[in-house]
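Removed: one protein chain of the complex. Kept in place: all other protein chains.
And then chain A:
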Amino acid sequence: MKFKDQYQFVSQNIKKNKIRVFMTVLATAIGCAFLIVLASVGFGLHDSILKETMEDRAVTEVQVHGRETDGNYQPLTDEDIDFFESLEGVKAVTRNKQLYQTPTYKLEDYQAQSNTLVSHFPSEVKAGLELSEGRLPEKENEVIVGYNFRSNLLLSDVNQEELYNDQDEPKDKYLYQDSLIGKVMDMEVIQINDNQEETKSISLKIVGVTEKPGREWEEDRSVYISNSVLKEVEEFTGTARGMVDSPGGEQQGPELEIGAYDQVTIYATSIETVKQVSEQLETENYASYSVISEMEQINILFTIMKAGLILIGTIAVLIASIGIYNTMTMAVTERAPDIGIMKAIGAKPKIIKRIFVLESSLIGLAGAVIGTIVAYVISFAVNIGLPLIIESAFNEELPPGLKFSMIPWTLVLIAVGICLVVTILSGLRPAKRATQIDVLKAMRREV
């Protein structure tokens, strides 16, 4: 018997019992939709958390602290940077040097004290640095400032009590209001010579402001200067990184190499390559740290959660399968005389079984397809509606880009697979029963 004819048989049978089949499909669709929507919350939240962690670049970051030789940690130099950049799976290697004093920046009547860094901008851009306004420095005296630099820039000549509000934050009216782009400010560095404080002023032009940090609690108030400005400072202080001599004249803190970097971060091309990069670093005796191990923990947690949700959802599909079992049993009972006749004429048991299995699989497939579509609609509605409800009910701002529900195609595959397996299994017994129908009893209408 050809498949097309089997299908013809099944479709005729379905047409004869439209309502019953429709109800069974509906139950299956609801079960399938429930499974997908439930699991989609796990997928959505996992994705949101991954994305959020990804956004501030932490996931693909590998921080390198130094290289171990003979039990000592050597600071990292350009040589090491070249090696890192040659590694497979490395997207960018950012590095910066810290100025070892906090200069005062003066802009018109305002002034700020800010942490000052020398960064390598091409690699920062490759790593994902973006500016909220302006451009990257091109000339030696051009600088960019952190997004929160502005909150350091306060009107001078105002006494401390007046300057700050109850929460110890500077009052808005004393903050610099104009655009920073194109403004020229003076950087003042100091050095103590013979117990005399000497000051040097270098004039710098602000050309860019970095993007707002990804996390709510993060702030970037730094000023990013060029290497040649650093050199100028070092010449003035006579120390590496502009370290200020203590009044006693002795050097404080660690011995610093001029060319060494304070902070080196490798950005891997993807989460998968982080491990690879870390391993290569380890064999070369570099001390490194990445959050990927912590991410792995999160992944395991969410995988367990998703599996649990899928399991609970499967129960809904199982309940729907009772409906399929019932429908198919009724179909077999109703058609027993016809089955008897077909068997008498020469229909093999296998064919009879196949027709009924085909019918239950079609019901399962229709349920799965409809359920998937419904699940997508619900998921879409939840992602739009739930934030609105939560925001209006609890007056709570939700993090942007938070997705409650996400349906990746793997989930669709899993759900449709579960649906089909369950429905086919539940159709097997009725189908088996159909093959066992006694020809003579069926023809006497005794079944």
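In this section, a residue touches a chain if its C-beta (ideal position, glycine included) is under 8 Å from a C-beta of that chain, and two chains touch if they have at least 3 such contacts; residues count from 1.
By definition in this document, contacts and distances are computed from a predicted model.
Colleague: As a check of understanding, state which of "Acetoin utilization transport system ATP-binding protein", "Sarcosine oxidase subunit delta", "MoaD/ThiS family protein" or "Sulfite reductase" is the UniProt name of the chain not shown.
Modeller: "Acetoin utilization transport system ATP-binding protein"
Colleague: Consider the whole complex, including the chain that is not shown, and state which of A:46, A:343, A:403 or A:433 touches that chain.
Modeller: Considering the complete complex, A:343 is the one touching the chain left out.
Colleague: Quick one: which of A:175, A:305 or A:439 touches the chain that's been left out?
Modeller: A:439
Colleague: Which chain A residues touch the hidden chain?
Modeller: Output for chain A: 1-2, 4-5, 12, 16, 338, 341-351, 439-440, 443.
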